[in-house]
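The complex appears here minus one protein chain, its other protein chains still in place.
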């Protein structure tokens, strides 16, 4: 194999490319072809779309503009994987992802292979400029974001099938939250948050800047299923006083009674996991709650969610990484935030309204794709991510 | 093989069973697995659902109640292929057909084989009572109806994919309408319509009864693409005077400009067929129009659609079978109509409101599944069937 | 006053005009100004809109084209009372009737007076051509149709106000259905239906034509509240087998449990009438049921609704006039039906799809505005008219 002594930076880049890219296909390995196709709700994309879309990213932003001899795999794929509209003759065809049986899964794997082979050749023969290196790094991080979405979307697809098929019966189970609950104190003062250093970060993690925090307390561990069940059993979903007005509307419209994937069967709370349907483990961190539920629980407890600044400041004092943790912070630009020029500038900034920040990462997040300054964000009603919460005061 | 001399009626029944059942799988033969799964609109069912549903019919209505040793293939399939709701624990899971990746296509073919083998054994070893024969006949006709739906739904699935894949490039093309247009006269008087005889008919074709018809004229052939294009070019879709009020709403909401599957590309009208995208043939019978379009065209011509009684009376005087022909008759019970007892009584009667009758049959109708008394029916806005029209005066 | 001996035909016309027109304002006399303005559902128009719209009919179709010196009252009223869209600058303003506080009620009464004065002058000084006489007659019948709508809409507006104000405590109450139920027999044969004679009829009542009817039976009186309560108490609204598929969807979506205006209060069924909230009278003809409810009741009884031809043929043998009676006939053109030329041609023909015919007339129908050939029609889900049913076999 490769000789560790003479490995060039360009070789490292290639290796990183293949190692990250291969993971996407690996995640899909347990699927039936049929599982790649469906889109039960608009927030969930078909697995085959994820695979095509991340491949399209490298083709469109790296190969086409920079690799002189590159031949596009299929010119029609541009709009299939770009999720835009296309006018065919006088009639617009909306390429709803979940309605597209073609390109087939086999076609998409051929597309993957083709682009990966070309990327390999390109990385072997061309030196990346600094700008291109950045874009390349963005592409790999984009790939990892879609790897996490692959797992969450696969869980949704299989977990909403009445047969409740397991994704993978050996999917690693997670460590329960067994420490006793304690609140960690932080004094008031000026702190700094935001990314610093040389590695990769998204534009939304910049600029690093000062914030003034009042003194606060934050819990050493996540809220557990047992704690959440207490809330449910204390009429948590029936008492409007705990809820935002908009959250209360959500409860009533959806007749919400529990987190997503919970089913009350024969007198027991069951829970669909990637290993199949299981009995609730009271010590596991509660999962698949939306912002409204997290806020209502905190209000019922007489506590609150931490702000993202509090979370970031405190994050060295506790373990994190099992759940995306809802914060009480709206997703807004940091001071000095500036969009990148061009298409990649659309990446983050345009979503900075009516969403809340989540911090940490989850059991579905690829290794190496988390850091304490990472700002994830979702709309307040969404439950399908591996979301949980930590309390503050 | 079987000896034609000693073939028993029961043998004939078995043969008919297999010959009709095998056709369903044959229709699906050109599909990719992915094509079996999707449901782009609510009126279109995934091909794998059709296969499972017609199989479920024989399992549920023939095998389970009549075959003592029969073992249900999978007890969960009942609600998957019955399209009802199912309560799992405290939460209802809506089994939207197009969201179900499982059972897989392979599972469903195993189900087909299992039920067919059991039906074979059952038909070989049990004599069917008269009642059961009727139910069996209904099951085969039900199968044939779904065979037609399979073709129309496959056309929709592939014809709404931006890659416009052909279903089968050798799918037989149809004979154009080349006779010159003539009107055939019928005198006023009492006529009889409705099914008579010993063969199979649906409950909605009964009772045979007298109707009084004024003298009328009916055209010897279907309206062609060339004629329909005249209507389009004469602002047919822009002049509300030709349309029903509800039809005009449909035009505006959908920005309708042509029949379904027509695309104006590079100055030419193209048309998606089961052989792929083709240029419009002016002499072909116009296809994929809804009742509103058929009525508007007739009004623009200063003519009207025939009633179903006129059509049935006149049907011996012209060729039919290329298009389901919209009539001016609402789908209502005949005098003396009575629902069958039990679940099969739901078959037709409950749809007798707000739908129009279509007569004839289409290029997608299985051989042997048409007769002049057959009453097909659809809602007035639907275009996805192989629908056309004939004019009357 | 007028001398009955020398009254001219033109004088008779004027007298008829004023007598019919005055009734519209009379109907509104018990209203508060606020009651004229609201539109709780799209099928209900604000009373002030009805008044303006019928006035606009005479202004637009009689005065403007025929009275040379006529000055339009307000040129903006054309689109206010014509219910079309209007583009003001670059933005379309939808003139939703229920959102328009202006023109005020006082403005509209000024408009009424102005048009009536001009009509009076016109009718006194010009002889009406035969064509104009027809149009004039149509205008008066149109006025009477809106008088009925005024009562039904006022009932809806006040009956959906939580204070349940009476429209008029002295509004005449109706005679209960006290005859014992009998079925009247008619032999099979050829009958004629449709309007004949010299008086006014709508275009949809033509042509008079022959129909062949099987022998049938029809009930001598309407279905009563007591009978309908039996259906309700026998789980009529909970058993899908009685309902059309579309009717069953309506039941579930609306959680329907009774006719419109029925309220179960303190253990008793109450009913909002134009005299206010009253206890149900078991002998009154059931009212405010839609076609789905009428069909379901008939199916539960093992009977059916009469067709419109049966009803018309039989109508001399029973009393009618209390309820618009749902028939089992779809609203379709009679043989030889032809739209009038011009705008009044839109009157009826464009609604001939997806509606059912009602026959008779109701307690809200103006005197002189009913005949046995009259074809009323509504969509199958609508309950707000004074609708009931008679059974057939």
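For reference, chains read A, B and C in written order, and residue numbers begin at 1 within each chain.
Just so we're on the same page, contacts are C-beta pairs under 8 Å (C-beta built on N, C-alpha and C of every residue); 3 or more make two chains touch, one makes a residue touch a chain.
What you are looking at is a predicted structure, and each value in this text was computed from that prediction instead of being measured.
Considering the complete complex, the chain that is not shown touches A, C. Among A:80, A:158 or A:211, only A:211 touches the chain that is left out of the view. Checked against the full complex, the one of A:247, A:366 or A:388 touching the unshown chain is A:247. Against the chain not shown here, chain A presents residues 188, 190, 209-212, 214, 241, 243-248, 291-292, 295, 304, 328-330, 332-333, 335-336, 345-346, 350-354, 356, 380. Not every partner is drawn; the one left out touches chain C at residues 32-40, 48, 76, 79-80, 86, 88-91, 93, 95-96, 98-105, 157-158, 160-163, 165, 257-258, 262-265, 270.
Rule of thumb we're sticking to: only the chains that are shown with their structure count from here on.
If each chain is drawn as a node and touching chains are joined, the picture is a simple open line. Each chain gets one centre point, the mean of its Cα atoms, and the points for chain A and chain C are 58 Å apart. Annotation: 38 Å between the Cα-based centres of chain B and chain C.
The distance from the centre of chain A to the centre of chain B, each centre being the mean of the chain's C-alpha atoms, comes to 44 Å. Chain C has no residue in contact with two or more other chains.
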